[in-house]
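Missing here is one protein chain; the remaining ones are kept as they sit in the complex.
Every chain is named by a letter (A, B and C) in the order it is written, and numbering of its residues begins at 1.
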């Protein structure tokens, strides 16, 4: 993020503000105010909250930081739509976001409109302000991140309704396939003293830097993501009943949940696999990448396949060396066997905005790539996504690796 | 309920169907679809669910029982809006009622309209059918019961929003006062071989009968309900810090919750008491009856006051003997020290409708009277309300009793 | 208890102090210090704790109340061995009693010996002190109550060891049989205005009085307790799979525990029923009374059998009217459908000793009679035992009742 100044100085925003903001609204087209208020678990927020929170981000970190900040739209929003920025003060309980019938969706949409007007005025007034451009860019990246979460969370909310409602007839999941490569096809990646991390020539989050050297042994990386068909073979081979395939905490997770398949999968009376999607309940596509598995499931599958998960350094190095590997981006986030920890020399940004990433660097594992739900322009080789190892509700899958 | 046949035979419904049903809609006037979807805890249902469930009751127990039942409006509603009737089949999880954005409020209102039309047609076609009248009457009493719950539950839902929204400017809580009698004023009630339970000359739930004999010693009953002012004295005297005043389970409840006052009470910066009401946050009225206390708090207060709670037989006997005792009805439900158990000779009705009351006869205590939120015409001396001893969110207070 | 003075005044203790105390030691004969420290759940205390706590009771309520009390043996015991007497001060956490390796069993036995010497000296010095006799009698009754709990708790502790150890070759469970009467044999008991509660001519706990009038309708009471064979028929008929047989909370208990049989029952490879007993794992005796069932199981069985549980008033009235009914005492405690609540006019004793019973009068159901583990001389028609409806680890069974 401290790299943003340079970039923005070179000539304004890399994104169209109005276009990014409009896409959030496009996502709720066809949904009711009731749909936008759903909260099915503490981890997943209501869509109305996402719409308000991303707006609050601009109001708090951009507008309120101006020399002559505009009047705060509604002081209560500061508490209600703060996600986790302790530096900003009191927050509303995460698990109770679904209890906010007030402000209404209509009021939140009006809040968005007012902030958009204020912000676009500021951008028009000070087109060369590179610090401003940095913060606005961060806000837009943040908005895009929440656009993916809106779909991820809505899918979970809807999955709890026995009516299994559909978001759209054409859902993002249907757009991707794991391709035709053999499950056993690997590409050899040379090792040595490599560099990973974001370059300074474009936007990146602070956690993607500093760019730094790592030593890698040569390795093999799967030519495509593991598919639903591959994963069915694992299940059929007793994958969920064999403790020797699982990490110890993973086996405990399996036992407690009596897990038998990825999240959202079910079998019909004829034992055919179906999956709940953003287009409702659908027959499972065996050629699509397996999705909604957690780290434990990914790791157990890899062990069963005589392989392993790549590290994040291996993944990033390969993504630059072999950018044509199928499904690196746009299919599923790919679990790595790297813990989410700071890179050597990492320094969080100063102030409340610095709470963005650093304080979450514990108890989470890194996912790389991007998914079918990731907005266009929000993918890059250095991007570090991260979730706890038990999380299933993200669009998360895996790609295998092996030692040479 | 088996008494209903006789009564209905004597000439139709004791209530106006359209009028009772309309009152449910009147309660949500001014609320948004988002408001009607709120569910703040498993015990409290969304208003939309109440509206649908009471309608489902008519569809399932009246219309579907006709010789030529109409087509079911939507088979999924049978699962979604069944509360606890195991005999009817699968149910949707109580704690997840707030996750039903579909059907929408609009669809539920349309469901109500269709069932109302069907039912009113049936009533018009068979005006002399006493079995039908019995079931419709039960359905209307059931609807009235849910009308009180709608207010009770909405109050809890709204209390979880930091904005503390108001339902109406004029709220039911404001309409009642505990009166002017001294806290220490008691009326002597003679004992002997008494009868309690519902007579057969009007509607009553099955749990109110059979009418039966009980032996009572003479006793004293408080002339009014305990007021907020009385309860403040208890708090000021360390009521919530003195274990000797509490039942053992009550003291554990106090300790775990760090309870210090009735639900919805808070103190402002000047230590003045405020209470969240259906009209929003309001200064506490010291003359109003104390409300939203559980059995433990009621019992501790009584012990502190050198008194005790009445039994339900004492309460009912007194309510018939001294019907002019202040606040028996329409202020707060009054905790008794009687467990909710079957009367001698009690038999639940046959079939699924018989699940109404009997199976809840454990782990609950009886409350008598009625509250400011009870619909007109839904109060009677034999009425047995019941909740677990820790429940606070009902409009529940207390009236003292003493031995002679 | 306030009746004790009269009784003791009439000539000393109804029990032999040394004999009652010696029986507690007899119960641990053959057990190791490790056995005596086991605590398998918060509800069940280590045997070492029982031995110390009953001694603490004499030290605290008898010796410390003397005009010239002896020096306290060890001040730390006051905290460690106080069960729940808030009036006495700080207590050690119930669930952590099993973490007290110090004091050792040897030290506890020495504590017993010292208190016994002090107490017997006092009794010898003041043979005519009726207040003293009252308190000592209470202490001995208390000790006897804990003697039953020692066996009850040890059975639970041992049941958690996969080795399924035996306490003795001849266990109390083996001594009783439900008799030969038909399951369907009932005795008619006349009703009317009856009296229940303890007479003043012998020891009783405060909760057994005051003796008072109740009105009873005539009813039928089963001639014997329900047997294991009877209960097997209930299980075979799908008793644990049919929600319509259960109270609502009972069905939730069944579902959460996936309960399928009484506590301690298991089936061998040939589907023969075995039960863990104080003599280890044994074939189930079909003629013995069913034991270790909770209120929910008792109530479901009764409903399945077309019967009901008696109330405690019915039970006590019948036990006096028909004392020869089989198995009233000495087999299993018999669940009643009465909540444990104060009798009319009940007043707890003054001071800390008054915490004995009154504050537990909520959320518990009454059991009547006595069990195979109850010490001789500790049974009487007015005795009120009480446990929460889900408790199974007591020696609890049932006897059926029906309306006439």
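Heads up, the rule we're going with is that a residue touches a chain if its C-beta (ideal position, glycine included) is under 8 Å from a C-beta of that chain, and two chains touch if they have at least 3 such contacts.
Because the structure is a prediction, the values reported are computed rather than measured.
A.B. asks: If you put the missing chain back into the full complex, which of the shown chains would it touch?
C.D. replies: A, C
A.B. asks: Going by the contact rule already stated, which one of C:35, C:173 or C:331 would touch the omitted chain in the full complex?
C.D. replies: Only one of C:35, C:173 or C:331 touches the chain omitted from view, namely C:35.
A.B. asks: Out of C:62, C:80 or C:313, which residue would touch the omitted chain in the full complex?
C.D. replies: Only one of C:62, C:80 or C:313 touches the chain omitted from view, namely C:80.
A.B. asks: Which one touches the absent chain: C:21, C:142 or C:157?
C.D. replies: Spelled out, the listed residue whose C-beta touches the missing chain is C:157.
A.B. asks: For chain C, which positions touch the chain that isn't shown here?
C.D. replies: So the residues of chain C touching the unseen chain are 32-35, 37-38, 40, 76, 79-80, 92, 96, 98-105, 157, 160-163, 165.
A.B. asks: In terms of residues, what is the contact footprint of the unshown chain on chain A?
C.D. replies: 84, 86-87, 193, 212-217, 243-244, 246-251, 295-296, 299, 337-339, 341-342, 344-345, 359-363, 389, 403
Keep in mind that, in the parts below, only the chains that are shown with their structure count from here on.
A.B. asks: Indicate which of the five shapes (line, ring, star, complete, other) describes how the chains touch one another.
C.D. replies: line
A.B. asks: So if I superpose chain A on chain C by CA, what angle comes out, to the nearest 5°?
C.D. replies: The superposition gives an angle of 180 degrees.
A.B. asks: Of all chains present, which has the mean Cα position farthest from that of chain B?
C.D. replies: Of all the other chains, the one whose centre lies farthest from chain B is A.
A.B. asks: Between chain C and chain B, is it the same set of residue numbers doing the touching on each side, over half shared, or a different set?
C.D. replies: Mostly the same residues.
A.B. asks: With chain centres taken as the means of their Cα atoms, state the distance from chain A to chain B in Å.
C.D. replies: Centres of chain A and chain B (C-alpha means) sit 46 Å apart.
A.B. asks: When the C-alpha atoms of chain A and chain C are each averaged to a single point, how far apart are the two points in Å?
C.D. replies: The answer is 58 Å.
A.B. asks: Taking the mean of the CA coordinates per chain, how far is chain B from chain C in Å?
C.D. replies: 37
A.B. asks: What parts of chain B, by residue number, touch at least two of the other chains?
C.D. replies: Where chain B is concerned, no single residue meets two or more other chains.
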